[in-house]
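Before I ask anything, let me first share the structure, which is written out below as structure tokens.
Only one protein chain is missing from this complex, and each of the others stays in its spot.
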């Protein structure tokens, strides 16, 4: 009776997801996995008692696979999501939904053509208890009219091969989604400003950067992005309303006092900070899928985030702000 | 391949546990439930797709039940645990392990006679990330020698029929276990002192109370207990070492600023504060049981907590401190 | 032996300063006061035992006045400071140093021509224990290379007649000075961006605004400015370095827990937040003056802040950033 899930991609995140689905998510089982790295896929399959597929399409169309999790490289996402839609199977696709704006639009068009929602994009922060509390506070009208959003996104490091544009398409994209979601508003323009380059900045990276985004209703959202910051992984969000603030706090549970200081730990990476958020996201996806519904970020959200992220990447080299152009929103997305 | 679990008792906690096991715990399924309230048990069984048993012993001895969760009234615990031991089935028993010291000792004796561990007592705080971090901080030697422990346990209310002794055996027993666990030390004496009675105190309750416990190594643990405190459910713990402090912090994730105040929410009850801790506990129990091991509080821990709690209840009416006498610890418990 | 001080201007701030100098500042006495409002000046003079002068110049040149505090309207500042320089008397001038860039430059030129420093500009935040600790943290190299500065400056209200430009020249000017001082760096360009207008914004005010300033070394400083924000007076500062953060914290000394919330008070205005900072500033000015030295913001600092503030006011209506042009810094200012 458990949802039989197929996992595409068995890299770090795919393996995490598959392991969680197999061990700590209720109502779920991992039926099959696929990766171009056959050995890696095989090892995972063996460990969690799943079958290994030879091809993504085989897994997607496997009659014993009820739903699909996509954790393959970003360039493969759009085709795999399209195949899931074609197969009529619910799919949780890690961000980004697609590596180009056109591909993201194709996914939206395909799902809209199908006429029912199957796709959830893995913007896990929407399931983080802190962000949920911020959204609830806004939605309840407790801070009045949202006027400004302050975000910080500092990474201890980024992988080799990380390009300057990826600071927008891979890192800042989380804030793009969360700002849209918190405010229930579209982003219409984006500007990128550089901070002073520090000694740890990697060749080819603008680091740090400050991104300014304006929404359709005029809210100004600013995001500080640092790619290489030794002190820790630091993510923050504060929404300034006409009558109050909603502030995401660091989720500390313990503090220590020693040798002249009272201190709390700063997370060493996204896994420490958002590990449990991924669990909540997977559990919510499984429960919703079993109930025949879809929660979380939609294909439209994935598309819009992609458009804004690419505009932000274009804005990295521009003196002025860059406008955001979206296709018409299909009625399927409300 | 999932662990097939039988749940005894379908009151508030039993229903919570059964629902969680059926929906948000990996590797688990609920095979059967039992409650003296047949209608209530039947309704739950129907909702989660389990069978309803006519008797606790039937459930325990059901060949399709691999492991048992006991959430029945405290007076039934000891007999049910003993039946699980007799049946050779792993069991997670909500605290208390037994309603009398003698019954708790019988459970220890039975498990010791069996020669292998089957029993986990539901002291869920041992799985709370905050308490785990406090323990890790102590165990790593970061605060030096533990000298004093400060605890606070304030409830918004207690159920009708709650006796004065239950402030020790039902409420403060959590601190008894957590102090023993944090320090890896036995409690040898206990004293209870009254605070000033406030306007909300219920007839027959000493409220508030301050409990002072001394451990074998001389650590002084003090616990403020309030049974009826309208502002919120407030649980705290700070361990004072010779070289530092480990402080359990309130697990806030958001704050708000409005009309002159910056504030964070105080939980409205144990379910808000420890709801996710129960999930972690259940998941850990399921994973350990599937792996053939036992984690968490043992029958010995349940026995020791019972002895101390009853000594504390005796100390409520006494001018002096009351000593704690434990039976010899069977080698099974290390 | 106490410093005999003359106070120009007996409005709210002048009265505060005179009263503090007469009662809670060591080494000081108020010898004379002047205000165009004769009754108001007379009343204060009577209350603190000072003489009332008929004209500002009379007070400045009074042989029984050793030093002058200027708290008159901003348009009078430059002439009064120039008169103090001409008289060779130490002067503490409330910000702004002058109401025009040219006037500020004249003050700098006059003091430079004199060849010794007499002027302190009343940027009191330089004496706030929090800002001092932030500066010390940076100066000690503990956060590495400063890269970005985040500031917030929210007011509960502004006086009638407050213009849109004054959001820069009167409010944000505090951040202009503090950023220059914290970083020991000049600001070279400024840009102003609007946030979403809220329901409390006053006609004619861009409210809220986000100001982006770049320093000579490339540090990006951003300041959120709100003129009318009912929840409270909220001033913040965080300096992001390559190896750490220095964060100005809200100076709370007490918290309360009631009816479901743990909270601390947000100041209701600058007097609550910076009242003691003014005392420290006045005490430091008196002590330095008695010792024949000058501390705090110099005439040059007052000039530079004026230039940047006027550039920021120009940037309010501009699409692009506005450059800042300073005259050559006289050697007197190091």
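The first chain written gets the first letter, and so on, giving A, B and C; residue counts start at 1 in each chain.
The rule is short, and it goes like this: a contact is a pair of C-beta atoms (placed from the backbone, for glycine too) under 8 Å apart; a residue touches a chain by one contact, two chains touch by 3 or more.
These figures come from a predicted structure and were not determined experimentally.
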From C:283, C:298 or C:316, residue that would touch the chain that is not displayed: C:283
Among A:19, A:61, A:189 or A:257, the residue in touch with the chain that has been omitted: A:257
Where the missing chain touches chain B, by residue: 144-148, 150, 193-200, 208, 210, 212, 215, 217-220, 222, 224, 226, 229-231, 240-245
Where the missing chain touches chain A, by residue: 230-232, 234, 250, 257-266, 268
Positions on chain C contacted by the hidden chain, ascending: 1-2, 20-28, 49, 128-130, 133-134, 137, 142-143, 243-249, 251-259, 262, 264, 283, 287
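Just so we're on the same page, only the chains that are shown with their structure count from here on.
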Farthest-lying chain, centroid of Cα atoms versus that of chain C: B
Euclidean distance of C-alpha centroids - chain A vs chain C, Å: 44
Multi-partner residues of chain C (each touching 2 or more other chains): 230-231
